[in-house]
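For this view, one protein chain was removed and the others were kept in their places.
And now, subunit A:
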Amino acid sequence: MNPNIAILALIEIISAITIGIFILALTYKIVQWVGRKYYKIQDYNLSYSIFVSAIILSVGIMISGIVQPLISSFRLLNKSADSFTLAFEYIATGAIYIAIAYTATILIGLISTFLYSKLTPIDEFEEIRKNNVGVSLIISSILITLTLLTKDGVMLLIEAIVPYPELPPI
């Protein structure tokens, strides 16, 4: 067994699990809070559950893309700094990448919902509150599709801030 690769794999697994738990729990809490406070939506509402699942899936899709740039950053940050500094730098870098990807997902969610509500004569959130599964499925599909379409762009944005070494103008 190659110990360096095993350690790198461990770091990747720890990062993925930590980011996953943190982000998904945070998203679920926010969406639940917004639904209860502003739309008076109950927990047993199937339509709202579908919509929440789509939001969580979109966040997951977007956030999954930051693991590789984060590992690249770790390999590049792994210079002469001690373990404590390196762990701190790694977490700080991860936080920046997460912030970018998370902001992008929120923007996409807001834009897709807004666009759809402008294109149709009905009030989507009112329909979701009334447990209209059809409307919920369509909004969820729009949200996931837009996330898939924009993921590469957001990842490119994150790649731009990875501290790659300098290269000569080839």
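Methods note: contacts are C-beta pairs under 8 Å (C-beta built on N, C-alpha and C of every residue); 3 or more make two chains touch, one makes a residue touch a chain; residues count from 1.
Assume contacts and distances are computed from a predicted model.
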> Missing chain's UniProt protein name, "ABC transporter", "Transglutaminase-like superfamily protein", "ABC-2 type transport system permease protein" or "Extracellular solute-binding protein"?
Replying inline: "Transglutaminase-like superfamily protein"
>> Among A:I91, A:L107 or A:L149, which one touches the chain that has been omitted from the display?
In response: A:I91
> Mind pulling the subunit A residues that touch the left-out chain?
Replying inline: 2-5, 7-12, 14, 18, 22, 71-72, 75-76, 78-80, 82-84, 86-88, 90-91, 159-160, 162, 164-170
